[in-house]
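Mind looking over this structure? Questions follow.
A protein chain is absent from this complex, but the other protein chains hold their places.
Letters A, B and C name the chains as they come in the text, with residue numbers starting at 1 for each one.
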């Protein structure tokens, strides 16, 4: 075990490149060239025959992991509660979906599965079937040694009933196979550029979270014990290695101080012009590694103490 | 045999797309979607292990021809006379190169090989080894039933010593395995846009041919008997289906009147922004087919008579 | 590999015999970052040269299967994968004229994890593409 961060990339970063300018092996290459050790995929995006798994594809998957020296980290799953126009998913269907994804993730060697449940309101309250679905697959998760980690994603902050609900669930069940995935988009403290067709009225209204919900990084302390995985969401890093939206100079020291030594899995979510994501992800890795190195130089013995505590 | 044109695409059209946004099968798909029956490739571009031919690749090649119902047309070859900084190719080396390409072309099923010889002056006079090289492989070309067709390419017009030299060669040897490839760029009658870094001084000087050398289409009559293959070079066709540089409304009737029924193999040579070539080639096929149809409707019996003559 | 724009140029073609066209076909790349069950696809509206072909009257071909608009909602298993194109089959007696057309689309996608007022969400695209014959 190391007290350093582990570095990874989610192939979500290469959205729109994947299938137009990049195939699976290209993606592995770009991830490995960042110096990452971990790769994150989305089941319904990167498994060509999802939910089937073809033997030839499985062979290729393990061949690529080996060739590019990467380990599978997190597998993204969706529980499409709003499955038909006039009908929601039942708990049984949701649990079946989660079972499918846990089994796929396990066969591919993943340690985490992120289920994205449909929501019922603007607060992003997950559909009430979430709890029943997860409870029904906890034994399977334990058997496969996979941790199920719903995502805390803007506009949902850390101090919110949704997060409380997840923590209550952990405490009630005592499970070690459920936790939180923190998406660093919650720390965004400067606005995103307007999207195509977005108006100032929209930005002031339902889209105001795109200005950043500015969760104080100190609040990480309240959930870090439940957080085995972090998606390093970002939108634009310029030629001065300056991030326009996410305050990494606060986020990184906070995570280091808390002794976090799990993955930071890059999630680029900016301009989708082809090939831009490749360079953006590289900039993020340069920036975060630099901040980590600076913190370690300023705090030579801290991370080890924290871990031993 | 048909009295219609045969339609094809040279993969040269997809330069810069190939290997960045398009693999070999993608290229086959786009060609077949134009309604083409023929595909033209460049040896040193499209054979990944050139001058080697791997068995697996050969299998794939024939598989793709079958799947997309395309036949191989012309195989582009280069005789790099200026092979080293202080040394030109010998006749023996040149003939060996041409032998290699004839044999590759034959194994892949091509009917034509276009050798591009190095030149010795601004008039694009081919290096003097050309004649010896070709003469030494004429028997092989006959055995393989391939026609060697050097290209008449702007700034070389039809009435030019280079063309005369080729025709003299045909008459002297009596060969049926040597002819001319006409590149329709010689008919360009309006200027190309300036290339990056090009100045008005350059355009007035050495680059003046980029304004178009405006060969009169009537002169096709003087060489059509030696011309078994045509590359339909073009640069930009706009949203009104209007070509900005090549006078197709003259070229197509001229070719129809002469009873030409060989290939028109698209060579797009314009903006290299990704994916642009795909749509440009489609526009050219729409335009040329339309002009051919219009000519046939106006001249209901002519093409057949011409062929029977 | 597909073209980057959701609207693909290759594959845009008339349907039916040469002299008796019945409509046209338009290929669209999955514009979302994950493949979606067809029941989450609330149809695709096509506009060609300002003439609208509504989502409800188009057909949708995914691999070997062709769906009517109503059948999309019932298909909760088959997905429209990322990196693949769906074919929208549009009824239009006589087909489209040979030449370049301005084509616009609106793809409606229902994302269950979006707040209810943003379901379905539209994806728009617009470009010039060509009918060859």
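Everything that follows uses one rule, which is that contacts are C-beta pairs under 8 Å (C-beta built on N, C-alpha and C of every residue); 3 or more make two chains touch, one makes a residue touch a chain.
If you're wondering where the values come from, they're calculated on a predicted model, not measured in any experiment.
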| item | value |
| --- | --- |
| Among the chains presented, those that the missing one touches | A, B |
| Chain not shown: contacting residue from B:120, B:170 or B:241 | B:120 |
| Candidates B:6, B:36 or B:81 - the one touching the absent chain | B:81 |
| Options A:26, A:71 or A:122, residue touching the unrepresented chain | A:26 |
| In chain A, positions touching the absent partner | 21-23, 26, 29-30, 33-35, 239-241, 274-275, 278-279, 282-283, 285-286, 289-290 |
| Residue numbers in chain B that touch the chain omitted from display | 12, 15-16, 18-21, 23, 42, 44-46, 48, 50, 76, 78-85, 116-122, 124, 127, 197, 206, 274 |
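In this text, only the chains that are shown with their structure count from here on.
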| item | value |
| --- | --- |
| Geometric centre: closest chain by C-alpha means | C |
| Chain-chain pair with the highest tally of contacting C-beta pairs | A-C |
| Distance from chain C to chain A - Cα centre to Cα centre, in angstrom | 31 |
| Residue list for chain B, restricted to those that touch at least two other chains | 21, 274 |
| For chain C, residues contacting two or more additional chains | 1, 3-4 |
